[in-house]
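Only one protein chain is missing; all other protein chains are in place.
Chains: A, B and C, in written order; residue numbering restarts at 1 for each.
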Amino acid sequence: MMIIMSTEASSDHIANVVARVEAEGLHAHVVYGEERTVIGVVGDIRFVNREQFTLMQGVQGIVPISRPFKLSSREFIPNDSVFPIDGITIGGPELVIIAGPCSVEDRVQMLETAHAVREAGARALRGGAFKPRSSPYSFQGMGEEGLELLAEAREATGLPIVTEVVAPELVPLVAKYADVLQIGARNMQNFALLNAAGESQHPVLLKRGIAATIDEFLMAAEYVLSHGNRRVILCERGIRTFETSTRNTTDINAIPVLKNLTHLPVILDPSHSTGNWQYVSPIARAAIAAGADGVIIEVHPNPERALSDGGQSLKPERFAELVRQLRVIGEAVGRTVPPAKPLPVQPAIVSQPVEG
Amino acid sequence: MMIIMSTEASSDHIANVVARVEAEGLHAHVVYGEERTVIGVVGDIRFVNREQFTLMQGVQGIVPISRPFKLSSREFIPNDSVFPIDGITIGGPELVIIAGPCSVEDRVQMLETAHAVREAGARALRGGAFKPRSSPYSFQGMGEEGLELLAEAREATGLPIVTEVVAPELVPLVAKYADVLQIGARNMQNFALLNAAGESQHPVLLKRGIAATIDEFLMAAEYVLSHGNRRVILCERGIRTFETSTRNTTDINAIPVLKNLTHLPVILDPSHSTGNWQYVSPIARAAIAAGADGVIIEVHPNPERALSDGGQSLKPERFAELVRQLRVIGEAVGRTVPPAKPLPVQPAIVSQPVEG
Amino acid sequence: MMIIMSTEASSDHIANVVARVEAEGLHAHVVYGEERTVIGVVGDIRFVNREQFTLMQGVQGIVPISRPFKLSSREFIPNDSVFPIDGITIGGPELVIIAGPCSVEDRVQMLETAHAVREAGARALRGGAFKPRSSPYSFQGMGEEGLELLAEAREATGLPIVTEVVAPELVPLVAKYADVLQIGARNMQNFALLNAAGESQHPVLLKRGIAATIDEFLMAAEYVLSHGNRRVILCERGIRTFETSTRNTTDINAIPVLKNLTHLPVILDPSHSTGNWQYVSPIARAAIAAGADGVIIEVHPNPERALSDGGQSLKPERFAELVRQLRVIGEAVGRTVPPAKPLPVQPAIVSQPVEG
Partner (left out) sequence: MMIIMSTEASSDHIANVVARVEAEGLHAHVVYGEERTVIGVVGDIRFVNREQFTLMQGVQGIVPISRPFKLSSREFIPNDSVFPIDGITIGGPELVIIAGPCSVEDRVQMLETAHAVREAGARALRGGAFKPRSSPYSFQGMGEEGLELLAEAREATGLPIVTEVVAPELVPLVAKYADVLQIGARNMQNFALLNAAGESQHPVLLKRGIAATIDEFLMAAEYVLSHGNRRVILCERGIRTFETSTRNTTDINAIPVLKNLTHLPVILDPSHSTGNWQYVSPIARAAIAAGADGVIIEVHPNPERALSDGGQSLKPERFAELVRQLRVIGEAVGRTVPPAKPLPVQPAIVSQPVEG
């Protein structure tokens, strides 16, 4: 941290700041400039209340030097975090393609979609049972019944489940069914929820808030990591800007920036970052070309009948075409998309041995 | 809602859309233009899944005609909502000035500030016991102990208490102490929390999210109102833009826009909307001049020692000066700032009757 | 400027940076931190290419300490700039209210509006003869004929004229008629135009670009000032954000921020910053309450017939009401709005002496 003194600061002002810095157990290093003086503060300032300095007489402002996050930073862990989730690996050379409907709506829709996305090459299944909706009058999700349908789809296809949790008290319930707890954009700074997800030790897919800076995004991850839960996947899903041609603005820059700053895996959600199925495939390709570790895509067998976000959902055949494109783009940047996961071995229906 | 057909839409496409509209129990009204056809949809579409139409063949898009909120709208309730909270009135000709520290830190700080702001003319006391903080390493508030100090300050000064609640399971605890439940900007779309606050039937001060549109802000209020809880105060507290000279950008336009759209009282928080004590007084004056029903201001007896947000806190004497200015500005726009609330009558220490 | 070294920077990297700094005639001051080293650079860096340092090995980034503008800064000129323009004074205790139509449309409209705004208390007259329009198919202004009508309106009312200039080669023409050259938001970084306006030595009303930071705004003023032209008025007119309820977002914070950073007069244009006549009066009041030196308001005798921006224009009677409100608000913050300017003395129409 550097403390910038104003041009009118007196030597007493400077001495007072230096004394306060030393009183915090830090070291002050004074640089006398032609126009103004700057005081470099040496030591671990993460636990110090920095604002106290901004209010001292003669101080113009402070400039942080280090980024505020630690456990998520590459300076702390230089190598990519690679971790397994229920038979698939996140963060390694294999790209992770997660797909499924926005909401779980019924058994047929869920199983049909799960099989379709598995065959197309998806490695994990998404689907919302608890839905945060802007309007209290909109469909809010099937709740636990939806979780049960997701679990059945996992049984049938072998795909691990990613599903959203919207309140701290729901973490145990959702964790009972889900392989990955999704924390949505609106809850990125719901710290009670982040803490509960951290304590669960369940893998977490954390979406960036629509107005969150990259620093804030990594600080939110830090909440989860600080509970010893290291399996955090970061998901860019578009930010809010002045442009209204698309629902959000995909911050594609965030992909290489995050890969530079953090060791955590980074994926992109082009369904939400564009809000329009026509733009999902180009932006999914862009994400992989920019270095993302995967994508999460909304797929619905009958988008115009979807109870939520149908307008941004791909049909299964279009999704299959996209997976083929991602495989080629992936190869161009040294990544692979493995073929469809084999169906789980179903327990043989053993006929009752006939006695006698 | 208007459904805009693309220039290539066929008469079959149009007929299909009309049929779907009618199947939803609505009426379709077709307007044939020179370039394209538009289908007007008549009926209550709030509970209809509109996206189904965007995906039908030949449809280019939909244009909503009505705003999505209802209970909060002036069309539903034309007159200003005016309601009492513990001896003060919100939404009427009297401006409501709420003041106090960002965080409750200790008993002396809290009582000292409470007395100072009461004398200066504040009508309610703010102070955070549960603090949402970007960093897990920052001070997170005193919790219930802080609530007890707030209650003691109310006893001493007669000022009702406004304090933040950060998780649904904390609503009963905070409601036990607080007169008004504050829902912070980061939780504006924490729907579980909005529902819990709505059910509590406690007055709610709802802050606008830093990237929330005015429509989303009113939809969040709608969550609270839909539980029959009518005492909602809206608080503009700055939005996030490209400008970095101030912590946030005060959306002063939101004051007259909200007063136009909704009957709910609207106040402004210049401490957060500027993030700098130097700009708090000018922006508080601007809020009143623009028609706000009040302001909420951070005041700290010793800002440079504050555990949070000291940089945006006013000292008590500067706050007292601001109240004097607001009284004059208020008069210019037909509002009043009453003098300091009288101290509550303390139970007389009745001397033991002497026998004999 | 501080040069921040990365955590892996070697002592050679540091030595190289120091050598480069010294080679530029500056002084380097090295602060060795626990995690990283920071090099303070002492000397006038305004003419140094700072980016050269960001690319040196071991450098993580640079942090500017001083603001980049000079002639416009309060550090350079501590007292408010107050200057006369054709009989009125800008930047002093008298608030400057500028009013008139968006575009000059015809003689009757122009003269009628000029008289109406003068009587209501406007001190200067606005009106566009050259109009920058998003669409090539929209009305682009009357050109020189419009300038002549403005000059006639000045003759009739005594009000000085503020009108926009949109290209460097038009500066001499516009300066022939106008008392103040307006440079519009879209041209805030049209440096050829800024230079031409600076060279003209004519007073300049410079509008902030819709996405310009305050630093960039002051740097644009610096272009004009660097030609020795000191009469620059800064005009906040709304910035572009995600909010669409109003055409732009009034950055009311910019008023006290600019008053803090610069000695130049600062006014606000609530017509463009809201885009809706209903919000013009509240936001004009807010501007004065926040410390602005004046406002510029669109007034049209028949807004629904206006050729441009009718939707944000006040009718003359509503404008007169606003001036009365601004007078009261102004008094509350120590400013005055003088009564209507007296009409200029018309040369007496001397009747020809009748012979005989």
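The rule is simple: a contact is a pair of C-beta atoms (placed from the backbone, for glycine too) under 8 Å apart; a residue touches a chain by one contact, two chains touch by 3 or more.
Computed from a predicted model, the values in this text were never measured in an experiment.
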Next item on the list: Decide which residue listed in C:A99, C:A114, C:A292 or C:L307 touches the omitted chain of the complex.
Entry: C:L307
Notebook entry, point to check: Looking at the whole complex, which of A:L173, A:V257 or A:A340 touches the chain that is not displayed?
Noted result: A:V257
Next item on the list: Identify the residue among C:D179, C:E222 or C:E243 that touches the chain left out of the display.
Entry: C:E222
Next item on the list: Could you tell which one of A:F83, A:F139, A:Y177 or A:F242 touches the chain left off the display?
Entry: A:F242
Notebook entry, point to check: Which residues does chain A use to touch the chain missing from this display?
Noted result: 211, 213-215, 239, 241-246, 249-257, 260, 273-274, 278-279, 282-283, 285-291, 325, 328-329, 332-333
Note to self: In the complete complex, the non-displayed chain touches which residues of chain C?
What the structure shows: 46-47, 49, 51-52, 54-56, 68, 132-137, 139, 166-169, 186-187, 189-193, 209-211, 216, 219, 222-223, 226, 240, 303-311
Check: For chain B, which residues touch the unseen chain?
Finding: 2, 4, 7, 29, 31-36, 38, 40, 42-44, 63, 65-66, 75, 240-242, 244
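As a convention for this text, only the chains that are shown with their structure count from here on.
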Check: Just curious, how far off is chain C from chain B if you go by their C-alpha centres, in Å?
Finding: 33
Margin query: Rounded to a whole Å, what is the gap between the Cα centroids of chain A and chain C?
Written below: 42
Notebook entry, point to check: On chain B, where are the residues touching two or more other chains?
Noted result: 211
